[in-house]
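Some notes on the structure that comes next.
In this view, the complex is presented without one of its protein chains, the others remaining in place.
Entry: chain A
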Amino acid sequence: MPTRVSSTASPSTELDVAGALLALLRDTSTEPRPDPQLEALTLAVAADLPVLLWGEPGIGKTAALTQLAASLDLPLTTVIASVHEPTDFSGLPIVGDDPSEQGVPMAPPEWAVRLVRAGRGLLFLDELSTAPPAVQAALLRLVLERRVGTLVLPPDVRIVAAANPRSSAADGWELSPPLANRFVHLRWTHDAEVVVRGLGGVWPRATLPRLAPEKLAEAVDVARRAVCGLLTARPALVHRLPSGEALRGGPWPSPRSWEMALRLIAFATAAGVSRDVLSQLVRGVVGDGPGLELLAWLDRMDLPDPELLLADPEGAELPERGDRRQAALEGVVEAVARRPERARWDAAWALLARALESGAPDLVVVPATTLAGLRREDWDVPASIERLAGVVSLSRRADRAGDRVAAAAGAGAGR
């Protein structure tokens, strides 16, 4: 009774209180936080490549798309694929007066017309994997050819699709290899820490990559050198359909996906994003193995040019990290082996001595041994070799340890 009285007496007040509570719940703030997967998504969308987000339902794919649309200043159109019919994407056949003369036009749905009228937007096709095959087929034409019925989507419309991983849905969908090959596959995961902090009232705000106009030419150059260099060295990687049944529905290397990788490297270079982001993107188009090889190739391109190092050994800047420094030194020794000249040989010794002064000595040992083997009879030992005395004693110490192990093993076997 009292409830009824109060609700009839002041209905607006009740709703106002509820509204106030809702407003309080909505009152959240954001904090800057690097988010590699959102950066990767932004870059792929900027590069105008179709993206397929693989993620469990309910982990914030839609929220991420909302943020992306806001930051790119594009209106977001979400289409839940599984509740639509194929004609919603391929167009409705309209029977006119004289079909045999004029044909049957395929009328586009209203959302597509609005999108074309706006001229720009972000189209998000959700729940791709639970839609029936005919809907998926119609959708793929939309994603790949950008056509809805007779309408062609303007170039400023970007498309992102989302699907649930096959393992999590028994009625999930298998991508056929040619289709899988056209997408940038991104795995979408949630970070428990981010979710907890978000529910506590502070959501992350990712700083999105911006392309630097002055870096464009350089970016194209880097991308072309990386992809062409790798594929020249490893022609087997140009086209390789995975042997495993389940791997074919994911990213795999083909001329098409290498072209996508090239575009993504150029965008990543121009935007100056981290290698982690680039790694997700490259592995998302050509697969893990070839993607990692491409990244290793990029790493090697980052190493200082051996010829530059040999030209100025005393002023040379060597990489700090041990494995990269060793790779740089081995590159130098290889360069000397390719064109053995007295001056280059001396310069390489000076370089090794410099490496010894500024870093761990053990990684100088192998290059030094190789370099010593390159000596010609009429070449005198350079003065800088004195500075390498530490390497010799280190190497001897390791030799002795090896001898001790061998002796112990021999004694053990003799017993």
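We take it that a contact is a pair of C-beta atoms (placed from the backbone, for glycine too) under 8 Å apart; a residue touches a chain by one contact, two chains touch by 3 or more; residues count from 1.
Just so it is clear, contacts and distances are computed from a predicted model.
Novice: Given that one chain of this complex has been left out, which of "Type I-F CRISPR-associated protein Csy3", "Phosphoribosylformylglycinamidine synthase subunit PurS", "Pyruvate dehydrogenase E1 component subunit alpha" or "Metal-dependent peptidase" is its protein name according to UniProt?
Specialist: Listed in its UniProt record, the absent chain's protein name reads "Metal-dependent peptidase".
Novice: Among the options A:295, A:318 or A:388, which residue touches the chain absent from this view?
Specialist: A:295
Novice: Which of A:75, A:132, A:204 or A:229 touches the chain that is not shown?
Specialist: A:132
Novice: Looking at the whole complex, which of A:59, A:76, A:202 or A:394 touches the chain that is not displayed?
Specialist: Here the residue in touch with the unshown chain is A:394.
Novice: Among A:13, A:150, A:274 or A:358, which one is in touch with the chain left out?
Specialist: Looking across A:13, A:150, A:274 or A:358, the contact with the absent chain belongs to A:274.
Novice: Name every residue on chain A in touch with the hidden partner chain.
Specialist: Residues of chain A in touch with the missing chain: 85-87, 92-96, 107, 132-135, 166-167, 170-174, 244-247, 249, 274-276, 278-279, 288-289, 292-293, 295-296, 299, 320-323, 325-326, 360-363, 365-366, 390, 393-395, 397-398, 400-402, 404-406, 408.
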